[in-house]
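To keep things clear, I will list the structure first and then write my remarks on it.
Yeah, one chain of the complex is gone here, protein chain that is, but the others are all in their spots.
Showing chain A:
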Amino acid sequence: MKVVVGDVVLPGDQCEFIATIAEKSRVLLGPGLRKEVDGVFITKAGLLRRRAPNTFWVDGYQKRYIPARGENVIGLVTQKMGDIFRVDIGSSCHATLSYLSFESATKKNRPKVEIGDVVYAKMLVASKDMEPELVCVDSNGKKNRLGVLEDGFVFKCSLNLIRKILSPQCMLIESIKNEWPFELAAGMNGKIWIKAKTMRETVAVGNAILASEYLTNEEIKSICCRMY
């Protein structure tokens, strides 16, 4: 079936208009779209979205994480194997994290990571056929915002919610950032880590995030006012 932007699309649908645009200019095909020999096809169910100038993707409800290069994720260290850690990131297989990919880590100076630790890491290798690989440093060898997350509270949510709260249009973080001190790490794999001064505050931030999944910006503002 032929589709246009904003439509509900199903796997197998063909996007002829993207092919015509691609004849003149560059097109970025995001998740859910695939270039085949005889056209561009949908591979996921959801809404077809477009962002200027020519970025297309399919926005669908999803809870299973599919590793993608460059994304920041929250993982749980499940095993130590010689020079790598195995990290559970909620995808179909575990990811690996080398002990050398931490800031100022050397063969002699090992980072302090134990089984059961929660790490915030960047996806370095994510391919269909191989195990994903994580790193806790940026390209300059600095830890930047990555590393082991100490204390705090982790919970799961859908991947859409993560994208919603991290989008620049969403008012949730704007509304709750002035209430009390707290720290937040949102992994693109549908895990959120929160750390606040008291348990009450932690739970309140967590509930606010979970409640905002199906709310508009105005509704989010009103629940944030009632929060305390």
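Basically, a contact is a pair of C-beta atoms (placed from the backbone, for glycine too) under 8 Å apart; a residue touches a chain by one contact, two chains touch by 3 or more; residues count from 1.
Methods note: contacts and distances are computed from a predicted model.
Chemist: Which of the following is the UniProt-recorded protein name of the chain this complex doesn't show: "acetyl-CoA C-acyltransferase", "Trafficking protein particle complex subunit", "M-phase phosphoprotein 6" or "Gustatory receptor"?
Modeler: According to UniProt, the chain not displayed is called "M-phase phosphoprotein 6".
Chemist: One chain is left out of this view; which of A:Glu23, A:Glu114, A:Asp129 or A:Glu218 touches it in the full complex?
Modeler: A:Glu23
Chemist: Which listed residue (A:Gly12, A:Gly70 or A:Gly116) would be found touching the missing chain in the intact complex?
Modeler: Looking across A:Gly12, A:Gly70 or A:Gly116, the contact with the absent chain belongs to A:Gly70.
Chemist: Which one, A:Ile42, A:Met188, A:Ala208 or A:Cys224, makes contact with the chain that was left out?
Modeler: A:Met188
Chemist: Touching residues of chain A against the unshown chain: what are they?
Modeler: 22-31, 34-37, 40, 49, 51, 55, 57, 66, 68-72, 120, 126, 144-146, 162-163, 166-168, 173, 177-178, 180-188, 195-197
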